[in-house]
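Read through the structure below, which is laid out as structure tokens, and then see the notes.
Only a single protein chain was left out; the remaining protein chains are all shown in position.
On to chain A.
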Amino acid sequence: MKNAKKATVASLMLLTLSGASYSQIAGAASVKRTARASADVTAAAVDTLPVPATAHQGRLSFESIGVGQTIHLVGVNGEMGIPFGLRNDETVAKASLRLSVSYSPALLSDLSHLIILVNNEIIRSVPLLRENANGLEIVIPVDPAIFLPGENRINLRFIGHYTRDCEDPVHSSLWMNISNKRSFLDLEMVKTPLQADLERLPAPFFDRFETGRLNLPFIFRANPSEDMLEAAGYVASWIGSSRGFRGASFQPVTDGIPAGNGIVFTTGRNPIAGLGDDHITGPTIAIVKNPNDASSQLLVVMGRNGEELKQAAAVLATRSATLEGQRVVVDDVKIPTYKPYEAPKWIRTDRPVKLSELIQSPQDLIGNSIMPGPLEVNFKSAPDLFFWPYSGPRMDVKYRYPYGSWLDRKRSRLDISLNQQYVSTLPIGEKTWIDRLLGRDGAVGIRNRGKRSIPSYTLAPSNYLSFFYDLQLADKGRCQAVLPNNVRSSIDPDSSINLMHAHHLARLPDLGLFAGAGYPFTRIADLGNSTILMEEHPTAGAIQAYLGLMARFSSFTGAAVTRVTVQEGINPDRLKGRDLLIIGGPSLSENNLLENAPVRWNGQHMTLKERPLVSRLYNFLHMTSPDVPTYPDQDVAATISSPEFEGLMAWRSPFDRSHDAVALLAVDQNKLPNFVQAFDKKQNDGQIKGDLALNTINGIRSFQVGSLYWRGSVPFWLWIGYWISNHPLVMIVVTLCVALLLAVPIGTLLRIQQKRRLKHSSTAEVSENDESEE
């Protein structure tokens, strides 16, 4: 464990010594838009349409583009690469880079310097003079032509020397710090609106290099009907399932077309003037210039009726047809459906999965230099995986590392961690005697293989599997340390993870699974078994929250929610056999909907359900003792009954015991979208669990109010085995009973056998033998 922590800390702090590359770091950026009217676009601000400007300035701090900590470069040759992105439809007019650095005062002024590169072009080489060691501000104007749309990169390369002879390349006085909070990239961007063409989708509506938060209005003619809401959900999930999605706010707009990019839904029955939607011939997708804003575009999804609208939205969302030009009619296109647990992003459990299927490029698994940093594989998994009696998924890791006398093989190792929890270590060993025997002496690298089990408790819905090569230099004498060049270590993309032995079983309610994976709705990736239940006339806040959740779900699954059903108003017949997601306010408590929910409406305010009297015996038999705190205390109960109530809760569906219900409710429904966004806030990490989560000023606080139950399918004998494995005393009793019970007939049989064998002798002699042990 100690080593794991060291490894993870090292991986965060120490960086490449020569030519390393990190895998993509996605981070949320906060770009101050100085020209925009308001910072956050909330439901209430829908009435004031923001005024677009053609140019805007932005300041990207290093922290906002993903550099989490101060950059610390060490050694004779330390380098860090910082990737960042620029929107495809914007170009840089002016740029300057501002760095706030400090470095070791022991550096030789004439030999040490910092090289700054942007997209591999050297911008400046800054000498590191001794007198500025405490702090140096570097401001460099950057030629805007260097910047590219899409991926860009800043590299900072540190060359340091502290003596002219006999230098230790990893000496502790070779260091340099670059602040991540006080270093910025100042950009002046100009929008270059591209030709409106469906081919470019999802741009310009969604660009993964967007540095700000995405605000995309969904425009309807009037209050949207159920069909329209469903179609809107599909489209929200289309954005959500796009690569690089980091959250968005889709506010519904019903009165006119705002400036900026937007998505319009219209049926023949509800045409919007000026968009050429008078002669609709079938499900149609079109892209037009925004009549109210020349530099923006509108995506129009239309049909003659609700069905066709949904078809168009579904085709768009699932990318089932090639879209090009400015208008496409998409009838007669099949929309794929999903069976349970078939979400594209979820790692497969029907066969071993090769790492090559989980990484973006083979470079992700190759480390250059002696400190390659962690090689990461990211993957998502179904949230209800149950591995017992195995300890967890199994990994078959094939790995390569260099072979040379400079490598201290005893102290070097390959550490594997999942979600920053240590899993296992693979040895960096010698060539085997077989290799030597077969004369493979000349190889430069060694290929090794190890099979390991990942403990299932480290598994999360979203996983970061990291392989950290901890290569140590063998001790050399003074003045002989030379860093090896071109050191490459890698994990074979052929390595695999095997979850074939997993079952699906979850202990519900568990809001952590909802917040982290959309469970239980995302069990079927296109939400084929789910119904969204909203008020008869849903508020804008509820609709925005709904759209946000749809996008969120599809970012978990990678599939669009093309089979979701929306219901305005409660119709019990249609709610049987479905999982319910309830979004709205107190008026939803009619029809006793919230009867068994953790919180319900008593006419004036929300009240907490009484603590259930679940018997200990029941908990013992079903292993449903809660391990989450607890019943809410007085202060919290007060929040519940206040008008500031915002809550997320889960319980069994009132219409169908074999399905579940999750409700997102607030007295003031305008707060609902923010609540959804709060799931991702750092302070709420791991705070959402149990069956009642309240959004308070101090963050989200969770409780277990109702009783627990299990959902999933596991063969009964496995369940019995699992239960027994948690109750060893029962196992002892059972073993003893088996022995005691079985001993009786065995004893009888043996006695009968003895009688049979000794039938010729008198019974008196025989009976002597019965109870005595000789």
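Going forward, a contact is a pair of C-beta atoms (placed from the backbone, for glycine too) under 8 Å apart; a residue touches a chain by one contact, two chains touch by 3 or more; residues count from 1.
In this section, contacts and distances are computed from a predicted model.
Trainee: Write down which listed name, "Cellulose synthase catalytic subunit [UDP-forming]", "NADH:ubiquinone oxidoreductase subunit M", "Iron ABC transporter permease" or "Cytochrome aa3 subunit 2", is the UniProt protein name of the chain that is not shown.
Mentor: "Cellulose synthase catalytic subunit [UDP-forming]"
Trainee: Hey, which of A:Gln69, A:Asn571, A:Ser587 or A:Thr735 is the one touching the hidden chain?
Mentor: In the complete complex, the chain left out is touched by residue A:Thr735.
Trainee: Among the options A:Arg164, A:His279 or A:His760, which residue touches the chain absent from this view?
Mentor: Considering the complete complex, A:His760 is the one touching the chain left out.
Trainee: Among A:Arg243, A:Arg351 or A:Lys410, which residue is in contact with the omitted chain in the full complex?
Mentor: Hidden-chain contact among the options goes to A:Lys410.
Trainee: Provide the residue numbers of chain A that touch the chain removed from this figure.
Mentor: The list for chain A reads 389, 410-411, 427, 432, 434, 449-451, 720-721, 724-726, 728-729, 731-732, 734-748, 750, 753-754, 757-758, 760-762, 765-766, 768-771, 773-774.
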